[in-house]
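Note that one protein chain of the assembly has been removed; the remaining protein chains are unaltered in position.
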Amino acid sequence: MSQELSIEELEKRFQEKIDAEIKIEPNDWMPDDYRKTLIRQISQHAHSEIVGMLPEGNWITRAPSLRRKAVLLAKVQDEAGHGLYLYSAAETLGADREETIDDLHSGKAKYSSIFNYPTLSWADMGTIGWLVDGAAIMNQVPLCRCSYGPYARAMVRVCKEESFHQRQGFEIVTKLAQGTPEQKEMAQDSLNRWWWPSLMMFGPSDADSQHTAQSMKWKIKRNTNDDLRQQFVDITVPQAELIGLTIPDPDLKWNEERQSYDFGEINWDEFNQVIRGNGPCNKKRIEDRRNAKENGKWVREAALAHAEKRKMKKAV
Amino acid sequence: MEEKKALFEYLLRLGDDSLILGQRLSEWCGHGPILEEDIAMTNIALDLIGQATNLFEYASSLGVDKRSADELAFVRYEKDYRNLLLVEQENTDFGYTLARQFLFDAFRKPFFEALSQSSDQQLAAIAEKSLKETKYHLQHSSEWMIRLGDGTDESHERIQQAVNQLWAYTEEIFEQDQIDQQLIQAGIAVDLSVIRASWTKQVQAVFSEAGIDLPQNTWQQKGGRQGKHTEHMGYLLAEMQFMQRAYPQMEW
Partner (left out) sequence: MSQAEWPLFEVFIRSKNGLNHKHVGSLRAADEEMAIQNARDVYTRRSEGVSIWVVQSSLITASDPQDADALFEPADSKIYRHPTFYDVPDGISHM
């Protein structure tokens, strides 16, 4: 047996595996910090999927057509599924789902701050799909190659389902942009409100990001925040132009030399305030999740009690 | 009445049942008692919205008037909706939602079984597809009725309470009028008096396993099929029709 291996040796072998692109599986030895970082990242990700259901869920009952209602329902349901896959992945690291969720409810755990913004019009359903799911996909595709097996596989499943989310959103926005003046205005107003928060989704600038370097070395992160943000801007700006909407950034312009867009400064004060709990909807989002859990308690208890009783009966 | 007109009316009744219940269920999305159940309820809501879409599209295609499926779904006045009072009742809690669902599913399954034999090919096809979905719904709601009835004192109390309250809307399910009679004659519609026994059997079986008492002598509320709704309906429609009313005549 190999119990004698020193921590240094184990860490060395662990890093060699990662460098050789061999997936780490739940049973494998891993550094404590790797486990902790992953649990934090995966559960944050799971929370974002679940809290992310709320701003869009806000419009399901008001969707303007049968088709839109069904698509939105299916989309929000997908996000519930994503949350579930991710909680499952976190459970393989020993993170119990209920405890993980309690951390969200107590404010200990974070989630994507974009979901603390309100959905004020139908156009927001389009903009969220287009920008927020678009940004999420950009973050998530590299994670399909993450070094931790269960997370990578969960992300493959998520990305497969995610592909229609952005398209349905862009379709909604396009329809509005080509519609009546009221509709066009609705679309532009929505873009104005969501553009900057979407850019913030990629996280703090690389210079200020605490986790990036170690996470890149462990391959639980594959690109830096700023790289992904730039990629997002470069892809999205022409899409907005195509449908005749204006990106609300006076400093936005094409940089021929970089073959990329230069864009204005993000309001990091706002970003930090929203993360600290001062966004327009932070309290409401957590309250909704807490209520769901609290109101469902008697249901979960009943199901368990019934299962117990039945087991007893069978045993007799 | 001209047969086409009767069929149109019949389709609205079926479509409204699915639409309004789907609308109610979709209110749960993001607020379910546990993630898995949230997903399950959304699936049922999706099935119901899908059924409503098929039924309204068929109704619209009959050419009785010029309204599209979406216009039928979203821009009628309250008095022109034909759904059962049962399906418009508020969610209240998971117990009410489940009891409402169960009482409806127990009707819908034998109903679609019979309707899939309709002489109207298109209606039969819609019924066949809906039947597959409804079997899942009924299994889901039956199992939950038993869990809640048998589970804890609290859950038993709550589900019995919900059944007692909703029982007043069960007679209406089997009401028939001239439109039913006419379409039954033509082999198109389902004779509700025939499937009633099957509903009763299912309800009794599940109640007995769940330890739920069958309510007795409940005064019955009716009127949904004639457009006389409960107070909840106006609020449901205000929400559902919001976009169509605030921005009339636009495409989305």
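Order of writing sets the chain letters: A and B. Residues in each chain are counted from 1.
Criterion: contacts are C-beta pairs under 8 Å (C-beta built on N, C-alpha and C of every residue); 3 or more make two chains touch, one makes a residue touch a chain.
None of these values were measured; they are calculated from a predicted model.
Enquirer: Can you say which of B:A40, B:A127 or B:L192 touches the chain missing from this structure?
Expert: B:A40
Enquirer: Using the document's definition of touch, tell me which of B:R100, B:H140 or B:H156 contacts the absent chain.
Expert: Hidden-chain contact among the options goes to B:H140.
Enquirer: Taking the full complex into account, find the residue in A:L93, A:V233 or A:V274 that is in contact with the omitted chain.
Expert: Only one listed residue reaches the unshown chain, and that is A:L93.
Enquirer: I need the residue numbers on chain A that touch the omitted chain, in ascending order.
Expert: On the side of chain A, residues 1-3, 5, 10, 13, 25-29, 81, 84-85, 88-89, 91-94, 96-98, 102, 134, 137-138, 141, 144, 149-150, 153-154, 156-157, 159-160, 163, 166-167, 170, 235, 297, 300-301, 303-304, 306-307, 310 touch the unshown chain.
Enquirer: Can you name the residues of chain B that touch the chain not displayed here?
Expert: Chain B touches the chain not shown through residues 34-37, 39-40, 43, 136, 139-140, 143, 147.
In this section, only the chains that are shown with their structure count from here on.
Enquirer: Per the centroid of Cα atoms for each chain, what is the distance between chain A and chain B, given in Å?
Expert: From the centre of chain A to the centre of chain B is 35 Å.
Enquirer: Per the contact definition, I'd like the list of chain B residues that touch chain A in the complex.
Expert: 23, 26-27, 29-39, 42-43, 45-46, 49-50, 52-53, 56, 69-70, 73-74, 93-95, 146-148, 150-152, 154-155, 158, 239-240, 242-244, 247, 250-252
Enquirer: Which part of chain A faces chain B closely enough to touch in the complex?
Expert: Within the complex, chain A touches chain B at residues 50, 53-54, 57, 60-70, 73-74, 76-77, 80-81, 83-84, 87, 122, 172, 175-176, 179-180, 182-183, 288, 291-292, 295-307, 309.
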